[in-house]
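Structure below; questions to follow.
A single protein chain has been omitted; all remaining protein chains appear in their positions.
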Amino acid sequence: MPLIETQNVTFKYGVRTPMEKTAVDDLSVCFEAGEIVGIIGHTGSGKSTFVQLLNGLLRPASGRVLLEGRDIWEKPKKIRDVRFKVGLVFQYPEYQLFEETCRRDIGYGPRNMGLNDEQVNEAVERAAVQAGVKPELMEKSPFELSGGEKRRVAIAGVMAMGPRVLILDEPTAGLDPQARDKVLQRIKAYSETTGALVLLVSHRMEDIAAICDRIMVMSKARMIMFGTVDEVFSRYDELKAMGLSMPQVSRVLRKLKLAGYPVNTHIYDEPSACAEIVRLVKQCGIKR
Amino acid sequence: MDITFGQYYPSKSPVHRLDPRVKLIFVLVYIVTIFLGTSFVGLGLCTAFLITAVIISRLPVRLFAKAIKPILPIIIFTAIINLFYAGGDPLFYIFSIAVTKQGVLTSLLVVVRIILLIAGSSMLTFTTTPTSLTDGLERLLSPLTVFRLKVHELAMMMTIALRFIPTLTEETDKIMNAQKARGADIDSGGLFKRVKALVPVFIPLLVSSFRRAFDLAVAMECRCYTGGEGRTRMKIFKLRCADYLALGIMIVLLASVIVINFVLGLV
Partner (left out) sequence: MPSSIVCQNLCFDYEYDDEAPVEVLKNVSVEIKEGEFVALVGKNGCGKSTLAKHFNAILLPKSGRVLIDGMDTTDEDSVIKIREKVGLVLQNPDNQIVATIVEEDVAFGPENLGIPPLEIRERVDWALKAVGMYEFRESAPHKLSGGQKQRVAVASVIAMRPKFIILDEPTAMLDPRGRSEVMDCITSLNKDYGLSIVLITHNMDEAALADRIIAMEDGRIVMDAPPDEVFTHIEAIRALGLDVPPVTQLAFDLRKNGIDMPQDILHVNQCVRAVLRHLQPVEGGADIFGNDKY
């Protein structure tokens, strides 16, 4: 049984107004526990709406969202319980921090779950480690931290609820390279240690290729592709037509392959690409 | 999300294209006229005028119905009060309270007046964008700067408020959703619980509003803003034929109502 799945889900904004727009159109897809899935698509392709349907922030106009086999809207009054299981980290999540200390802020979700002080504390400590928030920051005000630290505190705030599904919308936007690598590393580790499903929405193909197992491609409210990283990136021409891309180094290898050289194009990170080209030059290089 | 405030109804009708200053003065005079029009003839004239204006403006009538609906209880309430609290010859009795002919007439007059008032002022907001309304107000009031009234500053504040309402509404929505995703329970519980549940929304909103205000102040300084003094405006307001015509109609309307009052010997 898939951990979470959608069956013919459709969502419209501005129903019965001149601005009516279908944001998600008849989308059916299954995600399994333990995998990391990248969701890519142009701004306005419907990916942000799609992830909000998964945790019950939006209710589909038609179709069903099943979490562990049960319709999340079976009991609308219990929708909060779904949100504890399906954690959603919005874009620029540091703008939602509000408590006096990082500890209190990370504990906001667990407190809403109705846990007792001891359990809350446990959850907070665990999440701080998972998100990479240093212990000495815990008693500080979140507003004093650097951008990367704030981001990790905000992510910890969602991890603290111990979600089975962790969804992150552009978690690395606006971060410098070091902070970005740290965040990606923490996300991957969360999936590995907890066996949770992670959905990563991102514009950066390098991020997607670095940690994802599968990629879902959205365009104009529909799912266009869903497959392994190799499968999706091998359809680069279609991606390009949708205004999407793939990692720069992979594009270099792809062009070399098109030029007629024996190159492995299923490589997405820079060090491996370098090794591949070194190998290629040894094999087909001009002998001097 | 899309919010239309000031309920502006886009169209290119002659009324929409009138100078906002003319429209502002017009509504002011119109309100005065309604209060002077103490007879049915006078109010009838106002009604006829309003109906003509609605036709010219090509606004759907349901808009006006929507504008009047919220104050319907007030209309009914004042009508009843006036019905009972007028002296004169009793027509009939309800629970031994006399309903007089004068009572019926006054309450009818009052109802017509309120409706005319609401419909007339709605006309202004339906046909004028908040921006040009602010502009018109600033230019109309600008002579008052002599009395140290900060007209420009006031108008600037209104403009900035109008500009940032959609931005902040969107932001509130975002923060609210983010906190809901962390299990915030904003929609249930008693008043105290709900207010408390909103703290996680208000604080981030406040923080971001300050940041925005700070940025905006820098952006305005960068563009050499030093207050109203020495400023020019790109848009020159120039009265066109239609504007003069409208002003003419306005004077005729006001004069007629005054004359009618004299003829009927009400003054």
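Quick notes on this structure:
Note that the chains are named A and B in the order they appear, and that numbering of residues resets to 1 at the start of each chain.
As a convention for this text, a residue touches a chain if its C-beta (ideal position, glycine included) is under 8 Å from a C-beta of that chain, and two chains touch if they have at least 3 such contacts.
These figures come from a predicted structure and were not determined experimentally.
The hidden chain makes contact, of the residues B:Ile76, B:Val195 or B:Val218, with B:Val218.
Although one chain is not displayed, its contacts with chain B can still be listed: residues 129-131, 159-160, 162-163, 166-167, 170, 211-212, 215-216, 218-226, 230-236. Contact between chain A and the absent chain runs through residues 42-43, 146-147, 173-174, 176-178, 203, 206, 243, 245, 247-249, 251-252, 255-256, 258-261, 270-271, 273-274, 277-278, 280-281, 284-286.
Rule of thumb we're sticking to: only the chains that are shown with their structure count from here on.
Within the complex, the chain B residues that touch chain A are 2, 174-175, 177-185, 199-200, 203-204, 207-208.
Contact residues on chain A toward chain B in their complex (touch as defined above): 14, 17, 19, 52, 55, 57, 80, 83-84, 87-90, 93, 95-98, 108-109, 112-113, 143, 157-158, 161.
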